[in-house]
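Every protein chain but one is kept in place in this view of the complex.
Chain IDs A and B follow the sequence of writing; residue 1 opens each chain.
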Amino acid sequence: MWADAIVTLIKLAVVIGVLLTTVPIMVWVERRGSALIQDRLGPNRVGPWGLLQPVVDAVKLITKENLIPDGVDHFLYILAPFIALAVALSTFIVVPFGQGDGLTLFGSKIHGFIVAPDLNIGILYIFALAAFGVYSIVIAGWSSNNKYSLLGGIRSSSQMISYELAMTISVVGVLMASSSFRLDQVVMAQTGTWLGFIPKWNVFPQIIGAITFMVAAFAETNRLPFDLPEAEAELVAGYHTEYSSMKFASFFMAEYINLVTSSALIVLLFFGGWTLPGLTIPHGWAGAILSLVIFAAKVAFFLWFFVWIRWTLPRFRFDQLMALGWKVMIPLAVVNFLWVGVAMALGIL
Amino acid sequence: MNQYIPILIFTLIAISFPIITLLLAKLVRSGSPNAVKAEPYECGVKMPTTAYDTRFSIRYYLIAVLFVVFDVETIFLFPWAVMFDKLALFGFIEMVVFLAILLVGYIYAWRRGALEWA
Partner (left out) sequence: MAFLSAHFVAIVFYVLAVLAVAGGVGVITFKNPVHSALSLLGTFLMVAGLFVLRHAEFLGAVQLLVYAGGIMVLFLFVIMLVNVRRLSPDAAFLSRRAPLAVLSGVVFGALIAFGVLAGSLGHPGGGATALQMVQGHVMGNTEAVGWTLYRHFLVPFEIVSVVLLVAMIGAIIFGRKDAGLEGRGGRMEP
């Protein structure tokens, strides 16, 4: 009983610790990466290669004066960044991050590297929380008493609900292939190879679904080329125009935590999680650590992919964004799962 | 009920974390507010209009209604997808009929320009 509780608490501490340390690292990677891509220097004064820059940024944000403009709706104004951060943190609870079956710690089973091992609605839980995340943006836009915030907030929520459809429908194919909502079982269904050399990752039969999901992930995290809610040329900073100090930092942290969750989901759903072709992960702690390293490496690749895309592509126009979401992404996602259905009925998959 | 206890704990932590950081920031930050700082942002001039004078395109409403309809549709896809291997061909045909009826609405929306923005 107590050993169980301690194991759960350790898992919680690890997940929160990793998420919160990834944020400053990603800020650094983003700034150095953008400099690399655009042939600039980037932050290079604070610490070696500017590595301490995020620390300085954090101190600045915490000690910065808190400006609350006149006419804001006080309660909702503070509630918005709170929802953003709380939702971003809670999403990770159903994400497994390694193969930990059958391992014990202090004489208690650890039930896999996942905080909530027995929840059988895994993916649905993530989508339900993602749907709830829209409110932080709507409320921030509405309560700020600023037209840029309001326009940014409404735009952003329209964009998020539009791409949420493409995202949820593109996952249906994966659910059909693995017959489970649990992400660890989704990974289990992707072990092994076809013809001896193609890994059984969902990305190969469901390339359309994978692309749709990734595009939707970019739109859901409000990243370039879909960062219209904060299109600085027209909307100043969108929904968080009026936010400063730690409240702004909350939105900022939530954005990067969502980035980590999205990358982890892409890896788990379409790129085989912690599996590698031709590699049987042994049981026991050695295998567990190996699986953690493989998973972290894959997630790191997709985090870099997000940065790479952001500094390479220009921004979409709002009508183009909506047309892409409704006229291209949703039909493609439907085609994806119909193809999976036909292929499974014919016994190809 | 045991599987929900980690979720309960995690939710409590997720809720208290923003509260703690916001309170912490409150303790350490400086502040000297004045009337000009508290004006809503506009490039250095006084705002000629307030936020709520802005009128919105009816398209936002249409997008939200269409979203609700399609969202309900995707909800029906989920239990179907996880049981797909057991429902077999019968379930597949069932879903194709369901989607075919909705396709009519999708084509109608497209033809009436509900999916166009401008």
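We take it that contacts are C-beta pairs under 8 Å (C-beta built on N, C-alpha and C of every residue); 3 or more make two chains touch, one makes a residue touch a chain.
Just so it is clear, the model here is predicted, and its values are computed rather than measured.
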Of the chains you can see, which ones touch the chain that is left out?
-> A, B
The one of A:V138, A:V203 or A:V299 in touch with the missing chain is A:V138
Missing-chain contacts mapped onto chain A | 73, 76, 119-121, 124-125, 127-132, 134-135, 138-139, 142, 150-151, 154-155, 157, 161, 164, 181, 318-319
For chain B, residues in touch with the removed chain | 1, 4, 52, 54-62, 64-69, 71-73, 75-76, 78-80, 82-83, 86-87, 91, 94, 97-99, 101-102, 104-106, 108-109, 112, 114, 117
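Definition applied: only the chains that are shown with their structure count from here on.
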For chain A and chain B, what's the span in angstrom between their mean Cα positions?
-> 15
Contacting residues of chain A [partner chain B, same complex] | 8-9, 11-12, 16, 61-71, 78, 81-82, 85-87, 89-90, 93, 115-119, 124, 144-151, 154, 158, 161-162, 164-165, 168-169, 172-173, 175-176, 179-181, 236, 241-242, 245-247, 249-250, 318-319, 322-323, 326-327, 330, 334, 337-338, 341, 344-345
Which part of chain B faces chain A closely enough to touch in the complex?
-> 2-7, 9-11, 13-15, 17-19, 21-22, 24-26, 28-33, 37-41, 47, 49-54, 56, 60, 63-64, 66-67, 70-71, 74, 77-78, 81-85, 88-89, 92, 95-96, 99, 110, 115-118
